[in-house]
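The complex is shown incomplete by one protein chain, all other protein chains being positioned as in the whole.
Chain nomenclature is as follows: A, B and C, assigned in order of appearance, with residue numbering initiated at 1 for each chain independently.
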Amino acid sequence: MSDAALLNVVLWLPVAGMLAIAALPKGADDAVRWLAFAVMVAQLLATAALYGRFDPAVAGLQFETRVPWIPDWGVHYQIGLDGYNVLLVMLTAFLGPLVVAGAFSAIRQDVKLFHAMVFLIQFAMLGTFVAQDLFVFYVFWETMLIPMFVIIGVWGGERRIYATLKFVLYTAFGSILMLAAVIYLVWALYQASGEVSFAFADLYRVALPVDVQALLLAAFALSFAIKVPMVPLHTWLPDAHVEAPTAGSVILAGVLLKMGTYGFMKLGFPLFPEATRLAIPLVMALSVVSIVYGACLALVQTDIKKIIAYSSISHLGYVMLGLASLDLLGIQGAVIQMVSHGLTAAGLFLMVGMIYERCHTRDLAAYGGLAKALPVYSVFFMILTLASVGLPTTSGFTGEFLVLAGAFRSSWLAFQAGGSGFNLAMASLAVAGVVLGALYMLWFAQRFLFGAAKVPHAPVPDLNLREKLVLAAIVAAVFALGLYPAPAMEKTELAAKEYQRLVAGAPAAKQARAEGSAR
Amino acid sequence: MSWQAVIVGMLPENLLLAGMVAIIVLEIAGGPRRAALPLAVLAVAAATLAALLLALAGAEGAPFPGQFSVTPPTLLAKAIVIGLALPVLLLSSDEFSGGEFHLLLLASLYGVCLLLSSDSFLTLFLGLEIMSLPVYALVLLAFRRPQSAEAALKYLVLSGAASATFLLGVSFLYGGTGSLGIEAFAVALEASEPMAVAAVALVVIAFFLKAAVVPFHTWAPDAYEGASIPVTAYMATVVKAGAVLALLRLFGTAPLSPRAIELLAILPLVSIVWGNLAAMRQPGFRRMIAYSSIAHAGYLFYAFLGAGAGRFQAVVFYVLAYGLTNLAAFASIPAAADDAARDRLDSLKGLFQREPYAALVLAMAMLSLAGIPPFPGFVAKFLVFKNVMAAGYTTYAVLGLVASYLGIYFYLRVVQYAFMSAPEAVPAPGTVGRAALAASVLCLAPVVLLTLFPGWVIALL
Amino acid sequence: MGQLTLIVVLPLLGFLLNGLAGDRLGKGFVSAVGCGLPAVSFLLTVKCFLDLAAGGDAPLVETAYTWAAVGDSAFAVSFWFDRLAAVMTLIVTGVGTLIHVYSIGYMHADRSYARYFAYLNLFLFFMLLLVLGKSLLVLFVGWEGVGLASYLLIGFWFEDMDKARAGKKAFIANRIGDAGFLLGMFVLYSALGTLEMDRINAAFSASPLPAVSASLIGVLLFVGATGKSAQIPLYVWLPDAMAGPTPVSALIHAATMVTAGVYMVARLAPVYVHAPEASQLVAFVGALTAIFAATIAIAQTDIKKVLAYSTVSQLGFMFVALGVGAYGVAVFHVYTHAFFKACLFLGAGSVIHALSGEQDIRKMGGLARKIPVTFVTFLVATAAIAGIPPLAGFFSKDEILWFAFASGRGGSTLLWLVMSATALLTAFYMFRLLWLTFFGRSRMDPEVEHHVHESPLSMTAVLAVLALLSAVGGFLSIPHFLEPQLPLPAVPEALARYQTPLVAVAVAIGLAGLAAAAFVYGGTGERARRLAQRFAGVHRVLYDKYYVDELYDAVLARPLLWVSEKVFLGLGDRKLLDGTLNGMAALASRGAGLLGRVQIGSLQFYAFLVLAATVAVILWSWRHV
Partner (left out) sequence: MDKTQVLLALAVALFALGMIGVVVRRNVLVMLMCMELMLNGVNLSLVTFAHQAASNVGAVLVFLVFVVAAAEIAIAIPIVLLLVRSKRTLDLASYSDLKG
């Protein structure tokens, strides 16, 4: 099988899985679970094979498929891997089996529908990442809403309806304006070149006046910023996370939130470079606000899921900061940080789910001293907490360090070149944000794990083999990215450079940046 | 006028006519009443097929020059609209066993066909009335419901007012040009003397009334609620499509003048907002669909803002996607003890546990109507707004899209009821009938096709 | 794998073995791995040291692998072994191994024996990374890593919430410093494009100097040092860190980790040489911390707290040395301090061990005869820290005092006076501690007293070795050894003649402290009580550590929580953001109701609407006619 075909297999395997599950008889819950797990593992293996064969020395798309889909509009079913998406595709495929395995004992109602929805969202997420045609991208992008709506709404907690409607309506609002911008953009391409195309590569070439760019960027950015989410567009996230079942939270935190940052990186910023350069102080400021605000709110939560939810806001602030830095370090760091957050947040949500299955409460006050009662659990929890804090040797450090270094360097150079010090101040504030990150996570861990043993519904059993394996996989990935990120970063390097070139302008990137912040 | 042209060019109409005649004969002969349904299905299916084949064969002709002509696009539109009646017929099997429903339906369909092929206001008027008159009776047919007469009256009076308005406009056009050909309308669109302007306005208003655009929509919620499910389904899809396609015929492919733009953008925009907002708190399914259809009428007329062949493409595709998903939704409503209970959205609670297939189809239909990808409703909406944007009306396009956002909530509410709410204990929930199942499959298959290969259909249009 | 890499990796191996399998394989295995691997590291270090000496001054360099490469900059994990690193590595592995051995006895009864050794080995790994790292990045990884190990070990007995809290406090305080450190690194990286310390030092040794303010870098990095090395304003974690097992206090919070800040400044001495403002700040903070902590130490009653504040104070001495440019002298003090402070802590541990966990010196006394080995070693170490010649502390402290007075890079009489006063206080509170613990009448509970016993050989042997080193370690002149790498500051000619008199003064100070303590605390202790009553207010303030913890709580912690809870969560998220959302939803719902009310059901009203709208549309269409 050719690699391009393999990529198609990876993408469509979840759909096949969905159909296969639908064909299973009612009540065969265990069969559904194992089938779903098997399909996810197959997908992971196929993705891993592609990942291995992905050539970091080749710029642009690899394993590309391009066939006309709606020929009248120049829409192509065009998918492929490039440096932008390769890590995220890998992350998505990696989390797939873990989501299914993590839900083995948690989901008891409508098992078939649940796994069908997990497959659907897996399909939509992968599709969003690999799509290279704006129409196809948008279709996948919006399709993601449906399974998430169902997952939160059917298997969620008490206020699940409120949470899921809030999630869908919030995100859909952003998407609607993005749709307007998409249409306008394609039309502008047609006006300029007489060619109707939705291909990213073609759309990058559209040159628009800066005021139009600003409007379109605003529309795209709204949609992406809601998904990220950036303060002040974040309030759907805590509710969604709290009400979602574990699998929903894992998918949401693990992959879905990266859609926003990926969207900025692949589309939002490169499509409208001039407007982006003008908006960079704003983006940086909002990123820093997200970092600090999310951390402060995480500090005062009493629901363990909310703590992690707010921490996500904070962590994704770093990603945005890295992207806005337009510095190679920052961009690469942003990509790593996306993956890192995907791993740690997914792991933490899985762990919260595990304890919830045992104790049926998410109230932090009900817990204490778990380290004594559940030593293995606590070790894993501590590792993930520290990764979330960004401790060296974990993936969190790699991401945060590179992002902060990049953000600082670019704004420092701009400042030295006579630009305003605003960006520099923002970057420095972001560095200070690492303190808050440690504060809320360690306080959380302290109240959760340490002190006198206080476990509702004791005695509770420690992790079983399935749970240990799931967490071990995540922890292994966390350390791999922390100790030796070079192979992963190698794969994204050319894309990061392309992003930088597209946004910062070709020849004198540094100079342009200096001007950008001087304005 | 050659007989061959009449037989071939009007084959769909003729097949419908044959169906009608057969049903009448059946009634007169006192044959088994249950045979009416298969006969009607056969006739409609044959007509659909005929129209489709003729369209694909590129048939063109004017059996009655100056009055009636066919071209492949019109035949295709005809095929789509007639085809939409098939699920309606299947839906009716639980409710109407007699022949009168089928006869009236076929008659109304005949009117739609005339409408789509008319070259003069004479045929147009005839088509409009042949389409509408049976529907008044159809609404009335649900006489088991006490409100059906009220619904029929409201529909009849306001629809009659629409006819009168239409005629006044036509007479003005006639006065201005001395002709009743539909080209007179295009001429009047460009003209600026008061009478021509008024004529255009009156004709457009008449179609707004028929298609239920705010503020001419008031009959729709009441009539939809008062009618029975198949009739509501028919009104919401075929009748609405007929009205819009007829007006499309009048507007042709020429770009709109600024005056026409305002006419065709502002009220439909208001319609989208109004329909989407008012639907939010409806407790009944049909009334909700009525408001939804008011909003969709807005999108349909929005498509007129685009120019050229894209306008036709957008309207027809929209009609197809909207009609199919709407009918699929109607087909998924489970039977209940009585009509009022069946109509209540609350009775959908817990549907997925009882009827997973129906719930899935319903959810898909709702999401498609909401315009959420990957369902065809999205592609249809995209097509509309793409054309609007391409014609340069960026502001209208953005406003329309934002207005369409308002609609998402109430569609999702239905999904929420079906999947996420515990079933209500009190009424013994019924199941979806076999015929309804067939109807939903009939809708679902093309929906899946449209989802996976929208390009196919678009290329055809 | 090169030998430097091996030095670093061996403790990591110990951590993995003990952490993953220690519980299953038994204490013998744990002890063997936990102490054996650091010992091997120590031997390897000695070998490297010999190689270094054999190869002249050329530093040993080893690159393990490239951590990440971005564009034209690559971050390599490589190790660098020069004289400075050699001294530090020897201290870390040497003292580290000793303390590991000591722990076998000290921790023998603990349930989490394997976990303890795993953490201890993890600490060594990170500390060696810190010391041997060639790049600031590697140093930083070690820097944060030792913080982690410290966090884990302080909260080792996590079931006690106070201990867990102390661990967190340490981590947070360190993090605050680390933020500054990161900023400093970023400035360096932005300006020079590299984090390799040899290249940074080379850049600042060359001319022209890099176009970046060395003082800015110096100050930012120093912020990191104040966290790690417990200087004002971030010292507050160190006294609380005594919640950990006592060997941990000896190893991490006295001998090695807390001196990382000193090491870092010394390592980047060429930067600080060009940063007079930063150096002044370093000296100022060091002096202030030294005397501040010394005053607190006077009034403390917990044996470990006294030693903790003493450590803070001694670290202040080191920073003063750094601030006046006597980098080698600071490292000298690190070296001697490692011996005597480790000895003191381990001695304290032995006392605590003997007294079944009692730490309050008010409940001790008269222990000298009961635990003689501990007493003798403790005595030697106390004398060393008090600066009694010819013990190790005397040499290093005397040199610091001398350079505080005479250095051409910021030495001054005032600085000398402050440091001398601190030295006096040091001698005083250390002898106070000695007195209250070992002399006089016993104030122990009879139950405790009954069980008093000398510690096992694994502990006393270590005490003896450390006491020996505290006694003779000063004869090895580290500043001289490091001089090729870290030249001492020039002393103005005019001041040179004061050197000998000042030595005499320093000795006098040490003896004065001894005498004062003997006077106050000798005999019945009545004088001490009266003194405390006489100066009740002062005593209270010192006993309560100047209320700094309370101040931080009121100024930082509470406002942060208040703002987060009330402003961000209450006002921001709930009222403003969700309020707007819910308001819009309510508005839509209200609108829906309103539109529903138009649909009143009256046909005539409907007809009226049609009529009105028709007229309106026609009039609207006509307006352009």
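Convention: a residue touches a chain if its C-beta (ideal position, glycine included) is under 8 Å from a C-beta of that chain, and two chains touch if they have at least 3 such contacts.
Note that the structure is a prediction, hence the values are computed from the model and not measured.
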Item to check | Which displayed chains the unshown chain touches | outcome: B, C
Item to check | Of B:A55, B:L140, B:I229 or B:A314, the residue in touch with the unshown chain | outcome: B:L140
Checklist outcome for this item: Across B:V8, B:A45, B:A62 or B:L126, the one contacting the chain not displayed is B:L126
Checklist outcome for this item: Which of B:A5, B:A22, B:A43 or B:L156 touches the missing chain? It is B:L156
Checklist entry - Who touches the missing chain here, C:S207, C:Q533 or C:Q604? => result C:Q604
Checklist outcome for this item: Contact residues on chain C toward the hidden chain run 596, 599-604, 607-608, 611, 614
Item to check | Contact footprint on chain B, counting only the chain that is left out | outcome: 120-122, 125-126, 129, 133, 136-137, 140, 143, 146-147, 149-154, 156-157, 160-161, 163-164, 167-168, 170-172, 174-175, 178-180, 221-222, 225-226, 282, 287
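Note that in this section only the chains that are shown with their structure count from here on.
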Checklist outcome for this item: Rounded to the nearest Å, the gap between Cα centres of chain B and chain C is 77
Next on the checklist: Report the inter-centroid distance (CA atoms only) between chain A and chain C in whole Å.
Outcome noted: 36
Checklist entry - Could you say which residues in chain C touch two or more other chains, in rising order? => result none
Item to check | Numbers and ranges of chain A residues touching at least 2 other chains | outcome: none
Next on the checklist: Taking the touch rule as given, give the residues of chain A at its contact with chain C in the complex, in rising order.
Outcome noted: 166, 170, 232, 234-235, 238, 293, 296-297, 299-300, 328-329, 332, 369, 371-372, 386, 391-393, 397-398, 401-402, 404-405, 408-409, 412-413, 416, 427-428, 431-432, 434-435, 438-439, 442-443, 446, 449-453, 483-486, 489-490, 493, 496-497
Item to check | Residue ranges of chain C in contact with chain A within the complex | outcome: 65-71, 73, 137, 140-141, 144-145, 148, 151, 155, 158-161, 164-165, 167-168, 171-172, 175-176, 178-179, 182-183, 185-187, 189-191, 211, 560-561, 563-565, 568-569, 572-573, 576-578, 581
Item to check | chain B - residues contacting chain C, complex | outcome: 153-154, 157-158, 161, 165, 192-194, 197-198, 200-202, 204-205, 209, 215-216, 218-219, 221-222, 259, 262-263, 267, 274, 277-282, 406, 409
